[in-house]
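Quick one: structure below, then a few questions.
Left out: one protein chain. Kept in place: all the others.
We call the chains A, B and C, going by the order they appear; numbering starts again at 1 in every chain.
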Amino acid sequence: MIIVLKPNTSKEQADEIQRRIEAKGLKPLYLPGTERVVLGAIGDERVLAQLHLEGHPQVESVKPILSPHKLVGREFHPHDSIVKIAGVPVGGERFVVIAGPCAVESYQQMTDTAKAVKSAGAAVVRGGAFKPRTSPYAFQGLGVAGLEILHKVSKEQGIPYVTEVVEVADVELVAKDSDALQVGARNMQNYRLLSALGHCGKPVLLKRGPAAELKELLLAAEYIVNEGNPDVIFCERGIRTFETATRNTLDLNAVPFLKQRSHLPVMVDPSHGTGVRSLVTPMARAAVAAGADGILVEVHVDPSVALSDGAQSLYPQQFAELMEGIKPFVQAAGRTL
Amino acid sequence: MIIVLKPNTSKEQADEIQRRIEAKGLKPLYLPGTERVVLGAIGDERVLAQLHLEGHPQVESVKPILSPHKLVGREFHPHDSIVKIAGVPVGGERFVVIAGPCAVESYQQMTDTAKAVKSAGAAVVRGGAFKPRTSPYAFQGLGVAGLEILHKVSKEQGIPYVTEVVEVADVELVAKDSDALQVGARNMQNYRLLSALGHCGKPVLLKRGPAAELKELLLAAEYIVNEGNPDVIFCERGIRTFETATRNTLDLNAVPFLKQRSHLPVMVDPSHGTGVRSLVTPMARAAVAAGADGILVEVHVDPSVALSDGAQSLYPQQFAELMEGIKPFVQAAGRTL
Amino acid sequence: MIIVLKPNTSKEQADEIQRRIEAKGLKPLYLPGTERVVLGAIGDERVLAQLHLEGHPQVESVKPILSPHKLVGREFHPHDSIVKIAGVPVGGERFVVIAGPCAVESYQQMTDTAKAVKSAGAAVVRGGAFKPRTSPYAFQGLGVAGLEILHKVSKEQGIPYVTEVVEVADVELVAKDSDALQVGARNMQNYRLLSALGHCGKPVLLKRGPAAELKELLLAAEYIVNEGNPDVIFCERGIRTFETATRNTLDLNAVPFLKQRSHLPVMVDPSHGTGVRSLVTPMARAAVAAGADGILVEVHVDPSVALSDGAQSLYPQQFAELMEGIKPFVQAAGRTL
Partner (left out) sequence: MIIVLKPNTSKEQADEIQRRIEAKGLKPLYLPGTERVVLGAIGDERVLAQLHLEGHPQVESVKPILSPHKLVGREFHPHDSIVKIAGVPVGGERFVVIAGPCAVESYQQMTDTAKAVKSAGAAVVRGGAFKPRTSPYAFQGLGVAGLEILHKVSKEQGIPYVTEVVEVADVELVAKDSDALQVGARNMQNYRLLSALGHCGKPVLLKRGPAAELKELLLAAEYIVNEGNPDVIFCERGIRTFETATRNTLDLNAVPFLKQRSHLPVMVDPSHGTGVRSLVTPMARAAVAAGADGILVEVHVDPSVALSDGAQSLYPQQFAELMEGIKPFVQAAGRTL
């Protein structure tokens, strides 16, 4: 950690700050310059965070050197982690496709979708029972009834499923039967929820918040792992920018960045990442080539009557074409579907 | 609602969509153009939302005409609402200052701060017992013990208090004694929490999310009011942009925009909105002039040892100067402190 | 074009606006609703733009229906355009790689780089003689001497070159010998420069501005084509967002979006789009898979002494590996290198 002091700082004031650094058991460094005094304190950034020097009146700025996410970082865990969703390995050679509707609407809809996506090659089905919606007048999901539909369809069709959890009180219920729990973008910094998921016993698919920096996403995963659950999968799903031609800006830079910094798997959601049906397949291909470990795709048996996210949902036939379309890129990446 | 159809849409396909509009009890309009067919459906946008036409393969775009937030909007409620925090009226002639530390750290710290901010003219004290923090290794707040300190200090010093609630399960506990509940920026779209606050019986200070559009903020308030709690106060606290010289970009455009669209009061948080101590007072003055109904200011008895947000916290003396500094602007705005 | 009138608009006021629409030779539509009157005016959006209705006191909003970029749009030009850089076709089956240093530094540096990138498979070499730099104290390029080096090296090594033009007064000089002219991101909305390039007689590589919406990029190309030069190539190079882990956020959504809306070729610059050397190759692969017609890559014979953009420049050996690495993805895309 580098601490830049203000121009008018006296030697006594600098000494006082150095004593604070020493009091934490760290070795301080004194670097006098021509216009500024700079202090150094090299060590575990997690200890350094307890110095709380940002608020000191003589401190101009504090620049961290080391990354504060030791558990999810690659520095002390160089090899790729593989997270298994009911036996489906995410993070290894296999490129994993998770597909399904935004929201569970009925048993029939889920059955038809599960059949369609499984036959096209999806490894896992998705569907939301609890839906966080921007407007209180929009469809909010079927709730517990939706969970039951998911569980039944999953067993009948022989395909694991992932579903979103939006609230600490629901974690146990959702974790009981589902094969993986999704944290939606709006909840990425719901720290109580993250901590609760540290004890849920199931893999967590952690979506990046629309305004979350990648270092914040890494720290959100650190919350879950720090509580005891090592099975976290990142999911890039687009960030909010000034561009309005697409619903979000899919930030594929995130894929190699996260893979280089962390040992955890990284998936991509080109449906939310674009919000436009015709862009989903090209961006799915791009995700494969960027090095993603899998994709999440919204598929609906009839998007023209979907209760949410219809504009970005694929028809089953379009999803089958997407699977055909990504095949040569998956092979080019040295992976299998 | 205006529905633009794709160039190649047949008359039959357009008719089918018009029948859907009629089935909702609305009158459809057919507007043939030289290159596109455009359909109209004028009516309550909340009913129109149930048409789910975005996902239709022949629909190019859907453009809403009316605002979807009837309860918080000014159209059917033209007069300003006044929300009372333990008798302190927010939204009327008085300019309300809420001040205090980011986090409750101890009984002594809160007592000293409450005395200082009250004597300088603050109407309400603030302090966080539950702190959502980006890193799992940062100070997370004192929890229930913090709530007890707040309550005790508030009674002893004779000043109401507002504190943050981060989780549905805590709503009842936090609402029991506190005079107002704050929804933090990261929870602005935690819809289960918003719904729960619709039944908490206390005013809600709703902070804008760092990536939330103003129409989303209006809809977040609509959630609370729709569940039965009319006492919502907006709080602009800065949005996330590309600019890194400041912690956030305080969007004061939001103040007149919200005041013109909604009857609810609007406050401003120049501490989070800048993240820089030396910018807090000028931006507090600007908030007054933009038409805000009050401000939230972070004050700590000694920011150099604050456990969180020290860089943006004012010393008590600086807060007293801020209060002096805003006085002529409050008068210029035709209000009182 | 849809014109939404304010709630209190009288019939007379609406009639006056309709007469304005008729005066432009267009047919107005009157759509009375329960809470708002909406007017329609379907026709050429370029004529409609001359109505200037945004400023009318009774107009709440104006929503365009048709795209305003007829020349670069696909609606009236459905087939892909192929733009040739000294015989190298961009926009067809071939995937075109343009590589070279950020700035021309010396004859030796350019010769070494041109040899290296050509032998690794690049079709065109790049290098900047005029460098727009954020700081007046940074290296600003060799200017005319740089242009002469580029021309000499290009002839000797038998590889075409592209170089940036930053100023109307330089267009003729730069266009004389170079095989294509680049408009840098900061100049994307320098309309005088765009107009001048409409007469330069050489292909133009138009980089997206860091804060430019895609519709603005389309309109910038429309400027050049409208002045008589049909040979424009788009280049996505990253936009400015809140994310600071990367220099820019490479927006690959732009590739399929532009390809679907426009007949012009689309290239991608993963060097500026990431700003991080280790992310360039994965994002080059992603660009191929997203459907780009080619890439621009910064390569320097020794990035550790590069006078600009060293952090994102590849060593020649790394560039050779990039070319090997994209090969299977180029094949998967059904293209050739």
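Definition applied: a contact is a pair of C-beta atoms (placed from the backbone, for glycine too) under 8 Å apart; a residue touches a chain by one contact, two chains touch by 3 or more.
Everything numeric here is computed off the predicted structure, so don't read it as measured data.
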Only one of C:Ile82, C:Leu173, C:Ala211 or C:Ala320 touches the unshown chain, namely C:Ala211
Touching the unshown chain, chain C contributes residues 46, 49, 52-57, 68, 132-138, 140, 166-169, 186-187, 189-192, 195, 209-211, 216, 219, 222-223, 226-227, 240, 300, 303-311, 313, 315
Touch rule applied to chain A and the missing chain gives residues 2, 4, 7, 29, 31-36, 38, 40, 42-43, 63, 65-66, 75, 240-242, 244
Residue positions on chain B contacting the omitted chain are 211, 213-215, 239, 241-246, 249-253, 255-257, 260, 273-274, 276, 278-279, 282-283, 285-291, 328-329, 331-333
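Definition applied: only the chains that are shown with their structure count from here on.
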Rounded to the nearest Å, the gap between Cα centres of chain A and chain B is 26
So, in whole Å, the Cα centroid of chain A is separated from that of chain C by 31
Chain B to chain C, mean C-alpha position gap in Å, rounds to 39
Shared-interface residues of chain C (touching two or more other chains) are 241-242, 244
